[in-house]
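One structure below.
Heads up, one of the protein chains got dropped from this complex, but the rest are sitting where they should.
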Amino acid sequence: MTTSTGMTDKHGAHEAQHGPLSYRLLLGIWLGLMALTATTITATRIDLGFLNVVAAMGIASAKAGLVIFFFMHLKYENRLIKGMALTAFVILAIAIGLTFVDVGYRY
Amino acid sequence: MDQTDQTDQTDQTGHPDQTPSTAASGASQPFFGPQNPGATGGKGSGLASWIFSTDHKRIGLLYLGLIGLMFTVALVLGLILRLKLMTPGSTLLTPQQYNAMFTLHGVIMVFMVVIPSIPASFGNIFLPLQIGANDVSFPRLNNFSWWLYVLGMTLAITSIFTGAGAPDTGWTFYVPFSERTTTNVSLAVIAVFILGFSSILTGLNFITTVHRLRTPGMTWKKLPLFVWSLYATGWIQVLATPILGITALLIFAERVLHLGLFDPGLGGDPLLYQHLFWIYSHPAVYIMILPAMGVISEIIPVFARKPIFGYNMIAFSSLAIAFAGSLVWAHHMFTSGMSDTAVLVFSFLTFVVAIPSAIKVFNWLSTLYKGSISLDPPLLFSLGFIFMFSIGGLTGLVLGAAGTDIHVHDTYFVVAHFHYVIFGGTGLGMFAAMHYWFPKVFGRMYDHGRAAWAFWLILLGMNVLYFPMFIMGLQGMPRRYYDYLPQYAPLQMLSTWGSWLLAVGLGLMFWNLYRGCRFGPRATQNPWGGATLEWTLPTPLPHEAFHHDPEAPEPYDYKGINPDG
Partner (left out) sequence: MIRKRPSPMITRGSILMDNSGQMDNSGQMDALGPMTKTGPTAEHNATQAHAPHPKDYHAAKMGMWLFLFTEILLFGGLFLLYASYRMRFPQAFHAGGQTLDVFIGGLNTVVLITSSLTVAMSITALRRGEIIRCLWLLSFTVACAGAFMINKTIEWAAKFHHGLIPGSEHMAALPHGQSVFYGLYFAMTGLHGIHVVIGASLLVWVMLLIKRGKVTAADFVLLENAGLYWHIVDIVWIFLFPLFYLIS
C-alpha cells in the first residue's frame, strides 16, 4: 500500500512521520466514496421503512470513515491522535444520546 | 495514558544537562520590570513589547491584569445589587437596571473572570515552567487568544452602552425571552462566542504543550498535579466550548434571521436551547473549579512538608471529573418540563460526579494529617477553599437530588451554592495561587500578617454574605427578584453587611499585594520550599527559563528541600 518510512529509528528525526500516500491509494478511496454515494442515492428509491434511515446513516458513516482514515490519514497516526479523535466522537455521542433521554420520552 | 508519548520522553533521561544556570546574557533578565539597557536579548518594556508578546509569562500577566480589572467591575456590580437588596421596596435601581445589572454581573464574572481566571493567568505562566519548557507549544496562538479575549471583552462592554439598553436576560440567555427582548443581546452573545473561542485556543495550546514539551524523564506520573488539572481542563475547553459557540450563534441567528428554531410558535422547543446551553455550561463549572483544585494540590503538600497523599487518585479524578462533568448537564432543568426519565437519569449521574470531587478533598486532608504544617497565607487560602468548597459541594447534592431540587430550584439556595463553589472555591483558589506564586512572579514578598487578616475578613465576609442565602432559599426566596416580602428583610440585611466585610477583605488583600509588589522585601528563590521545577528558577523569573532541559524532579518529594530566607 504505502511505504512506512519514518517508523524506524533511522528516521527518528521525523518522529515516525509517515511517508506520503500513493496517488493510486487515494484514487481507490475516491472510487469507493463515489460508489457509496451512488449506493446511498439508489437506496432511497427502495422503500425499506425505518431501515432507510439506518442505511443512509450507515453509508454516511462509512464514507466519513474512509475520509478520516485515509484522506486525513488517521490510520497512520499514532494511538494518541486516534484516542483523541475517539474521545471527541464519544463526547458528541453522549451529548446527543443523553438529550434523547429527554426528548425520546417527551415528543 | 499514551505509551508512545511516554517512551519518547523516557528514552533520553540520560541527558547531560543538570540545573538551569543563569548565564550572564540578556536572556537572564527578569521578564518584566526595568530592563538593563546594556544587556542584549531582553524583551524591552514598551507597551508593544507586552501586548504583542509571545512570551507565556507576559501573556499570563496580561490576562491577570484584565481579569483583575473585570473582577473589580463585576464585584462593584455585585455590591450595588446587594446594596439594592438590603431593604425591601423600590430603592436605588429601577427594575430594568436591576435586571441588566445581575445579567452583567453574571456574564462578566462567568465568561471574563472565572473561566479564564487560573488557566489563562497562572496556567500560562507556570504550566510550561512546571514541565521544564520555555514556552507553550504555540506562542503566537497564545497571544492571539489574549487578543480574542480583549475583543470579546470590548464587545461585551460595548453591548452595555449601545443599542436599546444592556442585556437583561441573565447570564444564561434563556429563550424565548432572549430572542424577543429589545435589549442588546445580539452583541453580547457574539462577545460570548469570541470569548469561548479564546478559551478553546488556550485549552488546545495547553493540551499540546503537555504532550509535546515535557522535559525528558517527566513521565505522566511525575507531572505536577496543577499540570494534570490544566490538562483535564483543556479537554473540557476543547470539547465543550464549541457547543457554547453554536448556542450563542443560534441566539444571534434567531434574533437577526428569525429561523424559529427555538420559537414555540413555529414548532421550536425552548427546552432544546436549555439542553445546548447546559451541555456547555455544566462542564464549564469544571473548567472553573478544576484548575483551582490543581492549585490546592500544589500548595497543600508544600506547606505540610509531606508528599501528596494519593497522587494517582488526584490525577485520575481530574480526568474523571472532566469526563463525568459531561454527563450531568440536565440537572439544571429538573423543573423545566423535561421528561421524568431524564430527571431520574440525570439525578443519578449527578451523584456520580460527586465522587471524584470527594476523592480530592479526602486526599488533601490526608496529606495534611501528621504533616509539619506552616500556616502561611497560601495554605490559609487553600484551607478556606476546602471549607467553602465542601459546603458548596454538599449543598450541590441537595440540588442534584431531583426531589429536593423542586423545592429549592431557582431560589437563593442555588445562588448560595454557586457562590460557595465558584467564589469560595475558584475565587479562593485563585487568591491562593496569587499568594503562592507571587514571590516567583514579582520577585518580592508581601506582608504575611496583613495577608492573613485579609484572608479571615474574606472568609468571614463570604459566609455572612452567602450563608443567609441558603436559609432564605429554603424559605422560598426566589433568585433574581427585584423585591421581596418583609419576612426576608433581616437576612437580606445581614447578607448585605457580609458583602461589605468581603469588600474590605478584598481591598486589604489587593492593597497588600500591591504594596508587596512595589515595596516588599526581595523574595528568595524558593521561599516556600516547593519541589516543582519553577522553584529551581531564579527570582524573579528570567526571560528564558531553561537553557537546557532540566531533569524531571519528584514533584512532591521534599527531602533536602527547605524554604530559604
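Per-chain numbering from 1; labels A and B assigned in written order.
By definition in this document, contacts are C-beta pairs under 8 Å (C-beta built on N, C-alpha and C of every residue); 3 or more make two chains touch, one makes a residue touch a chain.
As the structure is a computational prediction, the values presented were derived from the model and not from experiment.
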Touching partners, among the displayed chains, of the absent chain: A, B
Hidden-chain contact residue, picked from the options B:268, B:356, B:392 or B:555: B:268
Selected from B:67, B:155, B:200 or B:421 as touching the chain missing from the view: B:200
Residue of B:124, B:233, B:247 or B:411 in touch with the missing chain, whole complex considered: B:247
Touch residues of subunit B, complete complex, unshown partner: 4, 7-8, 11-12, 15, 27, 41, 43-44, 49, 52-55, 133-144, 147, 200, 204-205, 207-208, 211-216, 238-243, 245-247, 249-250, 253, 257-261, 265-269, 272, 275-276, 279, 543-544, 546-549
Touch list for subunit A against the chain that is not drawn: 7, 9, 12-17, 19-23, 26-27, 29-30, 33-34, 37, 40-41, 44, 52-53, 56-57, 59-60, 63-64, 67-68, 70-72, 77-78, 80-81, 84-85, 87-89, 91-92, 95-96, 99-100, 103-104, 107
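Going forward, only the chains that are shown with their structure count from here on.
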Separation of subunit A from subunit B, taking each centre as the mean of its C-alpha atoms, in whole Å: 36
Touching residues on subunit A, where the partner in the complex is subunit B: 15-16, 78-80, 83, 87-88, 91, 94-95, 98-99, 101-106
Contact set on subunit B toward subunit A in their complex: 2-5, 8, 211, 235, 239-240, 243, 269, 271-272, 275, 279, 326-327, 329-330, 338-342, 345-346
